[in-house]
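One protein chain omitted, others in place.
Should a chain be cited, it is by its letter among A and B, assigned in written order, with residues numbered from 1 in that chain.
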Amino acid sequence: MGRWLRVLRLLISKEFAVELRGKEYTTLLFCTTLVIGALIGAGVSSAVLDAATTTKIYPMLVWVVFLITTTTSSARASETELDGRGFEGLLLAGVTGAQLYLSKVAVTTVMFFITWVLLLAVTSAALDQTLSPVYGTLLALGAGAALTLSALVVLVSGVAGTSTLRGVLMPLLTLPLIFPLFFAGVEITTECLLYGALTEGSIWPGVITVLCAAFLLVGVNSYEAVVKG
Amino acid sequence: MNSKTPTIWHSLATVVAFLLVACAQYYVFMVVPNEQVMGAVQRVFYFHVASALACYAAVGVVFVASLTYLATRKDGADLLSVAAGEVGFVLCTVVLATGMIWGHSAWNTWFRWEEPRLVTFLVLWLIFLSFTVLRNFGDPAKTAVHGSVLGILGAITVPIVYVSIKFLPQSARLHPEVIERGGLKDPSYWQAFGLSVVALLALSAVLVWVRYWLGSIEYRLRIGCDEGERVV
Partner (left out) sequence: MTVDTYPDLFWAYTAVWAILAIYIASLGARLKRIERSIGSCGASHRDVAGCCDSKR
């Protein structure tokens, strides 16, 4: 078990090093977030909505931007390894599919979480929303959502990465599967903004937990098959 | 792979399935009385619910066949998963279309986002759509594995979607709960409903069979081509 965890830690370090060296994925993710966030701000402003209506639609806008930017930007998440046969080399070296999958999920979760923080900052400024009283809850929500989303995205990027449609296929495969996350995210954000805190006994954190567990379970068990074919 | 699919059994199954459909139709249009509130439009219920049950069955087949393929790598399981996925997609389209026709008559709107079952079927339809797109545009060498993983993910997500929509605050339970609330009082209602379910399940099975058969022929041609290219 100790060796297994050591290999996993090494893989996570490798993933971070590769990402920090190339910065392709990070650039794509953050720039897309900024551009779409700005577009949403301009769109809401041109609709001349009152403050109450803007607060009502804000959670939906944030989640639409978050899910679209993360899924479209992740089309190339596994491309380097898939093109350069990097996965096969690692698997031949004795690394398991579960370790590979979890290391990628860890790095992607961190990137998605930073995207979430960036998105909250950009959209709250653009749409004049005060998030400071509920920032802790929203950050916890972002962490859970980032983990759930990356558990799915890493698995699906292995599927979409070698298809003939590549980038187009990624959101098409991912978005229908994250409807429960979308519902849960919008509801929790709305509860936070309207009531100042998450309602006691709310079902939505449970929905995210179940979805996350399901995606992780499928990912850990099938990622090796996905990359090997 | 079965190389000699008996035509006689296929023809017989097709005839039986369509006779069942004809009988169900006879009941729906000629025997059951008009429902008091909805009138004639309520008759769409028989094919709507039967298609929905057949669609759920197709999801179940996709799930089991995908798991079997990943565990055993038997091509038959993959072909069955493809066949059930495509038939499920058609059935899901029928459920959505008939649901919207009924909804327009009952609620004066084609679609209601507060309605758990309608939204569940929309999400299911999107999942079937992505499944079909992946099967057609995926990496040919890995489509079977990738399709199986997506099939499992889709089948797991559907119940979570259903449960989560039920907890949405504005959910007003607009969908009629005919069976749960002990509706269908006239015996002919039950006979028509039972017959419709059996007919649609039989028809779906025949369609899955034909698609599986077609897939097995394509598979044999592909294998033949691969070997031929290697020799030539």
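Definition applied: contacts are C-beta pairs under 8 Å (C-beta built on N, C-alpha and C of every residue); 3 or more make two chains touch, one makes a residue touch a chain.
Everything numeric here is computed off the predicted structure, so don't read it as measured data.
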Contacts of the unshown chain among the visible ones are B
Given the contact definition stated above, which residue among B:Arg73, B:Lys166 or B:Arg222 touches the chain not shown here?
B:Arg222
In the complete assembly, which of B:Val21, B:Leu96 or B:Ala192 touches the absent chain?
B:Val21
Residues of chain B in contact with the chain not shown:
3-5, 7, 10-11, 14-15, 18, 21-22, 25-26, 29-31, 33-36, 40, 43, 186, 206-207, 210, 213-214, 217, 220-222, 224-225, 227-232
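Just so we're on the same page, only the chains that are shown with their structure count from here on.
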Express in whole angstrom the distance between the two chain centres, defined as the mean CA positions of chain A and chain B.
31
Touching residues of chain A toward chain B in the complex: what are they?
152, 155-156, 159, 162-165, 169, 172-173, 175-177, 179-180, 183-184, 187, 203-204, 207, 210-211, 214-215, 218, 222, 225-226, 228-229
What residues on chain B touch chain A, complex-wise?
70, 123, 126-127, 129-130, 133-134, 137-139, 141-142, 145-146, 149-150, 152-154, 156-157, 160-161, 163-165, 167-169
